[in-house]
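This report refers to the structure that appears directly beneath it.
Every protein chain except one is present and positioned as in the full complex.
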Amino acid sequence: MISCGGIAGCMMIMLVDLTPGLGPAYTLLAFVIVIVGGLGSMTGALVGGVLIGVSEALAGFYVTPSAKGMFSFALLILILLFRPRGLLGSKL
Amino acid sequence: MSVLLNVQSLSKSFRGLRAVSNVSFDVEEAAIVALIGPNGAGKTTIFNMVAGALRPDDGAIFFAGKSIHGLRPDQVCALGIGRTFQIVRPFAGLSVLDNVIVGALRCCARVGEARAFAATIVDKLGLGSKRDFPASSLTLPDRKQLEVARALATRPKLLLLDEVMAGLRPLEYDQLIAFLQEINQRDGVTILLIEHVMRAVMALAHKVIVLHHGEMIAQGSPAHVVLDPAVLECYLGEDLEL
Partner (left out) sequence: MKRRAALWLATLASVLVLLPAVAGQYLLSVMTLFLFFAYAGQAWNIMMGFAGQLSLGHSLYLGVGAYAAAALYFHFGIGPWAGLWLAIALCALLGAAIGALAFRYGVAGVYFTLMTIAFAEFARIGLDHFAWLGGSGGMFLKVAERDRMEVLNLRGTPAMFYYVILALSAAALALSAWLLHSRAGYYWQAIRENEDAAQALGINTFRWKMLACVISAAMTALAGVFSAFYYSSLFPEQLFSINRSVEIILGPIIGGVGTIFGPIVGAALLTVLAEGTSEIVVAFGWEVPGIKQLIYGIVLFAVIVFLPHGIWSALARKLKVRE
C-alpha cells in the first residue's frame, strides 16, 4: 500500500513541481477520494479517484484553476451528509 | 386502576428476523409488571420501542392516554418514562454523584437542588460511600444500581428496569426488592421490569407477561403463569433461579 503511494509520487513529479510542503494537500485529497468512493471498497477508491480527478480538472477549466479544491471539499461535505458510506462503500 | 402504559400490536423486525410479533399488553398505574422470557425473546426490543430508542414497524404505544409512537428518547423521558439499559451505560468519566445529578437536572431547576436530591437517591441505593468515585471504578452490580439511581432521579411515573438484578448477591437483591417495593407503594412509581431472577419476579410482580420468540405466550399473576404449560415448555432446559 505504502509502495503504491511511493510509485504514485514518482509519477506525479513529472507533472508537478517538487516542494517539501506538498504532502498535506494530497493527504487531504486522499481522504476526500476514499470517503467519496466508499470506505472498504477498492473499486470505490478507483471510482472516487477518477471522479475527483476529472471534476477537479473540469472545475479548474471552467472556473479558476486554483479554486478546484473548493469543489472537492464541497463534494466531501455533501457525501458526509447524504451518503457517508460513499458511492460504493459497504453499509456501516 | 387506570392504565398507564398501553401497548397494541407492537411488531419489529431486523433484517427479516421477527424480533417482536404483534405484542399487546397493559401496565396499570402503580403496578409492578414483569416481562420474562428466554434470551432473544424480544424483551429489550420492546423496552427500546417504548423508550423511543427504536421505531416500531407496526403497532401503537400509549402512555397516560397519549401516543408516544415515534417520539425521541429525550421526549419520552420528559413525559415521565425512565429506563435502564441492559448493557450498562454509565458516564464513566464522571463521579457516581455527578452521574445521578445529570438525571436529577431533568426536574430540578438548579444544580444545588439537583445535587441534594441526587445525594438522597445515591444513599438509598447503597452507593453513598462511593459517591465521589469515578463511575468507571465501580463493579458491575454497583453500575447496575447506578443505572437505577440515575433513571430514578428523573422522577419517572414509569420505570423500565432491564435486568437490574443480574450479578447481585442474595442480600443485595433482597435490598433492591425492598427498595423497589417502597418506591412503588409509597411514591406510586409504576415499574415494568425485565428479569431472569425468578425470585425477584415472584416477590415483586403483580402481573407477569411471558414472551417467546417475539410473541406473547402468557400473561397473568405470577402464581398462575409459573404453572402454565406453555411457559414451562419454553423454559424447559433453561436454568430458572427460583
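Here the chain labels run A and B in written order, and each chain numbers its own residues starting at 1.
In this section, a contact is a pair of C-beta atoms (placed from the backbone, for glycine too) under 8 Å apart; a residue touches a chain by one contact, two chains touch by 3 or more.
All values reported here derive from a predicted model rather than from experimental measurement.
Participant: For the chain left off this view, which of B:154, B:190 or B:219 is in contact with it?
Facilitator: Within the whole complex, the residue contacting the unshown chain is B:154.
Participant: Name, in rising order, the residues on subunit A that touch the hidden chain in the full complex.
Facilitator: Within subunit A, the residues touching the omitted chain are 24, 28, 31-32, 35, 64, 66-67, 69-70, 73-74, 76-77, 80-82, 84.
Participant: In the complete complex, the non-displayed chain touches which residues of subunit B?
Facilitator: Touching the chain left out of view, subunit B contributes residues 51, 53, 72-74, 77-78, 82-83, 85, 89-94, 98, 101-103, 105-106, 111, 150-151, 153-154.
Keep this in mind: only the chains that are shown with their structure count from here on.
Participant: Which integer distance in Å separates the CA centroid of subunit A from that of subunit B?
Facilitator: Chain centroid spacing, subunit A to subunit B, equals 49 Å.
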